[in-house]
Structure formats: C-alpha cells, structure tokens
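FYI, not all chains are in this one, though none of them got moved.
Every chain is named by a letter (A, B, C and D) in the order it is written, and numbering of its residues begins at 1.
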Amino acid sequence: MSHAGYVIASYAVAALTVAGLILWVIADGTGRRRELKALEDLGIRRRSAGPSTGEMK
Amino acid sequence: MSEQSLAIRKFSDLANPTRFLGLAERLLPWFSGLTALLFAVGLYLCFTTEGDYQQGETVRIMYVHVPAAWLSMMCYTVMALSALGTLVWRHPLADVSARAAAPIGACFTFLALVTGSLWGKPMWGTWWVWDARLTSVFVLFLMYLGLIALNRAMDDPGKAAKVSAILILVGFVNIPIIKFSVEWWNTLHQPASVMRLDGPKIDPEFLRPLLIMAVAFSMLFFTLHIAAMRNEIWRRRVTSMRRQAARNVGAVGTGMEGPNA
Amino acid sequence: MISLFLRDLKLSVRAGGGALIGVLFFMTVVAVVPFAVGPDLNLLSRIGPAILWIGALLASLLGLDRLFQAEREDGSLDLMLMQETPLVLTVLVKCLAHWSASGLPLVIAAPLLGLFMNTSELAIGATMLTLLVGTPAITLIGAAGAAVAVTLPRGGLLVSILVLPLAIPVLIFGVSATYAAVEDPAPFLPPFLILMAITLFFAVIGPLAAAAALRSSSD
Amino acid sequence: MPICLVVEGLSAKRGEDLIFHDISFVLRAGEALVVTGANGSGKSTLLRVLAGLLAAESGSVRIDGAAAEIGHPRELCHYLGHRNAMKHELTVAENLSFWKSFMGDSPGGAGKDLEDATEAVGLGGISHLPFGYLSAGQQRRMAMAKLLVAFRPVWILDEPTAALDANADRLFAELVTGHLGAGGIVVAATHQPLGLEARELRMTGFAGVGGMV
C-alpha cells in the first residue's frame, strides 16, 4: 500500500498555502510602500508642528 | 511640553517602531535566505529517507503535518504573549505583533488540518472524527479566523487591540487542551512521541528530517511575522497620514477661521 | 430600572415582533430535520432534544446584535453611560428584558416542537426546564459579544461568532441534562446543577464584561 | 454652595492623533462657555471628553461644590449630542418619561414635568405623537425638552441649534438664560451665534501630533 496520492496532495497543499502566504505578505508590503510614497509625494508629513490648544477670549 | 507627555515620549522611544523597521530591513534578507536553505535540505531528506514498514509512504506526510501543527500552537503562544504585552505593558509593538501573527497562524493551522485529514483517510479510513485533538485544533482554526475578522471589522486599531487581546488570552486555554488531549482522552490520534519529558521515542531515521523541517517552518514563521509586522506598521502610518491629509486640506482650504473670529 | 425594563419590552413588542421571529426560526430549524433524517421516529426522538437545543441556541442569537447597537445609533447609549446607575445594572436589566421578549417565547414554544420530534413527555419537560435555565446564560454572555461588536457595521454575524464558542458548555450540559432525565442510569441533577452554575456565572461575568466593553468602546 | 466646573490641562486623542492639548478653564455657576472653531477642529471631541464619554489623554475635569458626594463629574451633566437619544417607535411622552425616571434629578434641583417641558420648547400638546412623526426641527426641540425633565446643573450641548428655525433659536436662548439664572453652567459648541452672553473658547485645530507608529 503506497498511497502516493495522499502524500503528493499534502505536499502540494502545503506548497500552495505557503506560497500564497508569502505572496500575500510581499504584495501587502509593496502596496503599503507605494501608498506611503504617494502620500509623502503629496507633501504630508507624519509628525507635524505642535499640538493645538484652545484660546480663551 | 508637560511632564507627562515627555514621559510618554520617552517610554515610546523604547519601543520605537522606526527602530523596528530598521532592524527588520536588516534581518529580513538573512532570515529568508536561511529559511530557503533549511527547506532545501529538509525537503531533500523528506524524500530520500525510507518509508515506514507499517505506514508505508504516508509517513512522509508527517514531515509537513507535525511541524505545521507545532507552529500553529507556537504562533498562538506568540499572540498570547503579545496580548499580555498589550494589556500589561502597553507596548505599542505588541498589538502590531498579535495582529500580524493571526493570518500566519491561520495558515499553519489550516495546513495541519488538511495534512492531518489527508493522513487520516489512509490510516484511519476517514477524513475526520470529532475527537478531542481534532476538535480542539478546529476550534483553534476558528479562533484565528475570528480574530482576523474582528481586526478587519474594527478600523480603529487601538480599540481593536484591547478587545482582541482579551479574546486571545481567553482562547489560550485551548492550547493545553490541544497538547494534552491525546493523554486526557483516548483518541485515534497518536500520542506525543517527540516532545516528551523523557526524550523522543522515535526512530532517528524519521527524527532527522522531522526536526529539520520543524526548524525550517519556524524560520519561515519568524520571517513572515517580521515582514507582516513591518507591513502592519506601514499600514497604520498610511492611515494616520491620510487623516492628517484630510485635516490639512481643511486648514489650507476655506473655513480655517471660526465664525466669531 | 423598571422604566428601562418596560421601555425595552415595549420596544421589542412594537418594533416588529422580536419574539415571533425567534420562534419562527426555531420552528424552521426543527421542521427541516425530519426531512434530513427521514421519517425514522426512533432516531428523531433520540436526537430531538439536541435539535431543540441547537434551534434555541441559534434563535437566541438572532436579535442579540441590536441589543446595544440600536441604543448607540440614536445616542441613548451615551446618556446611559453617563448616569449614576452602575452600568452593569443597566446591562443586566436590558438582558432581562431581551430574554423576556425573545428567550421566554422559545421556552414556551419548545413543547409543541418537541411533539413534532416525537419526543416523550418526560423529555419534553426536561427540555423545557433546561431551556428555561439555560437560555438566559446565552443572552447574558451574548450581551458581552454585542457590547464588543457595538461599533461594527456588520455586528450581527460577528456577535454570533464570538458568542457561539462560549455557548458550547451551555449546550453540552443542557443536552446532557435532558438526556439524563430520560435515560435511567445517568443522574439528572449533576449536569442540571452545572447548567445552573454556568448561568449564574454568566450572569456575573456577562454584564461585567459588557459594561467594560461599552465603556472602552465609547468614542 | 454654588458649583464650579474646573478643567485643567486637558488633552485628548482621536485614533492616533492628538486633537487638542493643554486646555484649562474654570466656569462658575451662572457662566456659559461657547466653543467655536472650524470643522474638524475638535469641538465635539472636547465636549465628549467633558461629558466623560471619551477618555482624556491627560488633564482632569472636576466639579467643585456639588451638593452631595458624586462618583464622577459626568453624573452632574446633561449631554445633547448630534443625535437625539429618542426612540422613533415610542411616543414623545413615553420617551421623555423614560428619561425622566431613568436619569432622576441631581441633588439641588428638580426637573419640570412633561407638559411644562414640551410647553417650554414651544410644542405643547403633541407629546402623544410617535417621535418618528416629527420633522427634523421638531425632533431637535423635543430633545431639548429632555434637558428640562431631569435636573442637571451642567449642560453640555453640541450644535444645539442645528436644524432650528429663527424662532426656535430665540426660544433656546431663553432656555439657556433661564438655566444660567438658576445657577447652572452651560458649555455649547456651535457654528452660528447663539444669541447669548458667554465666554468663548476657540479651537485652533488641525495641528495634530502624529502619535506612535
């Protein structure tokens, strides 16, 4: 009894899942990096000047 | 600046996400290289060692199944530690870590479930039984998915962090149940033979590829986790910068002056 | 507090029959099972109590997500958070009102459905009793889920997902108490007492957790 | 003894961003404060912090001289937000009497009864209608009647006059003046002049400090 099909199937599933996970992480990374770039190109800084205060009259 | 906010500044320096980003940038290439290498060796051994006289070729499933199962539990443990970090030390990276780990853990759990089923069919004659080990792993899978759904549904990460940290800790009771279910209840599933107090009880012929694959999977986890944490930090920066942009347009455009100016 | 209880009851009666829908869903679930297992009366009467419990569990989840969301959407929640009355008490009263409007009808409808499943009189009585004791636990722990999900757009399903795993012990002991009442060797009291203990436990934990979640989710 | 609302070094965050920072003021009995500023400058945020609905990042809100021991300053406050906190399915009378009995009166005063309160907002005689049948402006007025049925010394009002016609504006100014005359305190955020004498706090907004991450 060899059941090669089950072995191949499990390795295939493993390979697919891991590949999908890796691709997703990479795609997510490049996407976020691009968005950051775009925002920085628009001239938006993350930490801006001092915080606001209310002024009493 | 008041004393209190200075204190906040200082504390946050300890966990500076920017420093983390730098570290990740340096570590990632090494980690990925090492992972690839380990997998190359591990996979080679997986297919060259002999089959078991009882289980035949199907024993090769073990080299995927067991590391995936271990990793699914380890990943949850990492999340539970991060949850402690969020609740007890309010460490800003802890929440990022817990959030980034969830999809990875879900994938490993999925792998353990699928390969286990694929092993169960030839060995036990059925894809699935509702015994304690299998059920508790399925519950683990559902918990991962639930945490992902919760994180995606709450757009404010700060608020999601607390809730999911509590849920993670509550769900942690599941981990010992998974680990010891084979001993507490009699089930079809194999009892532990590697991770035992009195040392492994398994033929070195199988142990070698198994351990190498386990290390390879762990390295894979660390690599992906660091990369995903980096992505998460970027994502939060994007969100925060977008809010900033909305506010700036209001300031630059009309309506900066109040009515009674 | 009585005013809150009465208001919530009035609301659930006036705004489209919360009770009715729960019962309807319950009946649908129960009605479908005979189609699945075939007209084997023995089998039906065997799984009857379990099916009744599953139906009741799912039916009590149906309205739960609106428990706090409706209050939040019209701003009432803000005012409730500001009062001197402990929030835990407010939550508890809201749970009671919700259970009276949608849990109690399920308990009352159960015997009828039990007959459809060819369950014996004893088993029907046991099912009713365990449902009476067990369903409040689901509402109470559901309140915690509803409070967590109060700010979410699609709260409904998420509440169920958060609550179902916690409701499993209630289900297990409810069903086993019912079976214990019917089958002789197993004693009825131990699982039933555990069920009561779970309900009491959730009566403390649920409102506390819900109150904490509501406080922290306010924005 | 007259009460006194003391705010010290208050700052608050929304999400990751600091919205305002180090705001301090003191309001004595009979004084009103109008909060102004452009859209998104943090008026609503400030009011929600005052009402105890949002945690302050730092600083404190305190009420001195209350008639009895209180657990938290918010217990002495009325909050009227953008939403009216009334159920559309219940009649106006049911809504108001629920809030009257649920909220109760703070020590040192007593709420009006329902008829007087609806009379005072100019809508006497229609309290038997379901709340959902009223027009936008009428709904807003009924929400104001809620301020009258349960007594609270401090009123916190977020754009109270949105959707009101000129007539109702005047009526609202009268209500507030009456409350102040009786030793109450009012904090209101607004875009339009409210027609009453008050100190003003201008939010300058838009300079959020990027927080962590």
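One rule holds for everything that comes next: a contact is a pair of C-beta atoms (placed from the backbone, for glycine too) under 8 Å apart; a residue touches a chain by one contact, two chains touch by 3 or more.
This is a predicted model, so every value here is computed, not measured.
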Per-kind copy numbers - full assembly in this file: A x1, B x1, C x2, D x2
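Please note the rule applied: only the chains that are shown with their structure count from here on.
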For the pair chain B and chain C, the C-alpha centroid-to-centroid distance in angstrom is 33
List the centre-to-centre spacing of chain A and chain C in whole Å, with centres computed as mean CA coordinates. 39
Take the average of all CA coordinates in chain A, do the same for chain B, and state the distance between these two points in whole angstrom. 15
What parts of chain D, by residue number, touch at least two of the other chains? 11, 22, 37, 41, 200, 202-203, 205-206, 208, 210
Where chain A touches two or more other chains simultaneously, the residues are 45-46, 48
Show me the residue ranges of chain B that touch chain D in the complex, using the header's touch definition. 2, 4-5, 12, 17, 92, 96, 156, 158, 233, 236-237, 239-241, 243-244, 246-248, 250-251, 255-261
Residue numbers on chain C that touch chain B, as the complex places them: 148-149, 151-154, 158, 161-162, 165, 213, 216-217, 219
Per the touch rule above, chain D residues touching chain B in the complex are 9, 11, 15-17, 22, 34, 36-41, 58, 191-193, 200, 202-203, 205-206, 208, 210-213
